[in-house]
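Below you'll find the structure, written out as structure tokens, and then a few comments.
One protein chain omitted, others in place.
The block that comes next holds chain A.
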Amino acid sequence: MADTPQLVMDERVKQISPMRRALIRPELGGIVGTVAVFIFFGLFAFDSGMFNSQGIMNWSVVSAQFMIIAVGACLLMIAGEFDLSVGSMIGFAGMMIAIFGVTLGWPMWIAILVTFALCVSIGALNGFIVVRTGLPSFIVTLAFLFILRGFTIFLPQTIERKTIIGGIREAAEGDWLANLFGGTIGKGFFTWMGEAGMIATFERGTREGQPVVDGIPMLIVWALGLVLVGHVLLTRTRFGNWIFAAGGDAEAARNSGVPVNRVKITMFMFTAFCATVFAACQVMEFGSAGADRGLLKEFEAIIAVVIGGALLTGGYGSVIGAALGALIFGVVQQGLFFAGVESSLFRVFLGVILLFAVILNTYIRRIITGER
């Protein structure tokens, strides 16, 4: 595409200065926001434990959680649709892993694979209903928010007479696939850092002398992996162009041969996949699935994506931006605690800072792109 002969000087092939090209990226707002947030907490919470090893791990893990669901929500939003069932899907997927793996006693890897298949199918069903009926995805997925949450409470109540199923950690002991979600990597490196005195170690108990942070959780690895895959998919492939086209103007895209319905359904499936990854990491880490898991997570995903510069109307956005949005959200949420903000005012602050981040971001985008 780059070497189209320039017979007529067309607007689309106009020379853009490298400086402007660097500035016009949708991630820029997210980058500025991230820097601002770190400066803010660097000033107000520097010696509060926020930047020691435990503190860093804490906000990193929370940000990584947001990132996993934000990647799915971001691609779906660029394709012009919403998924409000993400939070319920997280609870549902976790519960299914528990029911298959613990109640029915299946090997954990089968339980996980079947759950993934089931949840991605539900994602496909979501997408199918949206494209077939032409109803707003807002309504369709809102219905699934209730349907999935209902099953998540009903199934364990009926089968086990309780709403939390435990014993997953024991059932997953030594399972290859479970370790891919619940394990940590880089143990040796962290042990070395602990011995070298670079990070704190436990002072008592059976783990005395071991570092307080013993590795990078797989949750973070998944988050970074999904961000990378999502970014490459969106910016380097034909399918990525289709996603933008489907969300920008579905009718125009259809007329130029983009399989809009297929793109949208695939994105619903990907969102469900991300939610299931979130759920799998969570149940493997905590060892139990509960009916209350994932409440309101769909909004957190959408907030992260919007902070990251995507348009709610579709057709514009970036996965890296969404990832930075997730980082901002995670750092702000956990950081306010470290800064010692009064707990009943905590949510006021969260709201104000999030609003501020979005406004700032939009401002910057308008200035650099000269649009709207």
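Convention: a contact is a pair of C-beta atoms (placed from the backbone, for glycine too) under 8 Å apart; a residue touches a chain by one contact, two chains touch by 3 or more; residues count from 1.
As a convention for this text, contacts and distances are computed from a predicted model.
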Practice task
Among "3-oxoacyl-ACP synthase", "Aerobic carbon-monoxide dehydrogenase large subunit", "Cation acetate symporter" or "Sugar ABC transporter substrate-binding protein", find the name that the UniProt record gives to the complex chain excluded from display.
Solution key: "Sugar ABC transporter substrate-binding protein"
Handout entry: Option from A:P26, A:G72 or A:G294 whose C-beta touches the chain left out
Key = A:G294
Practice task
Check each of A:F128, A:F151, A:F239 or A:F349 against the chain that is not shown and name the one that touches it.
Solution key: A:F349
Problem - Contact set of chain A toward the excluded chain (per top definition) - result: 32, 36, 39-40, 43-44, 48-50, 52, 54-55, 57-58, 61-62, 153, 157, 161-164, 166-169, 200, 202-208, 212, 282, 285-288, 290-296, 334, 337-343, 345, 347, 349, 352-353, 356, 360, 363, 367
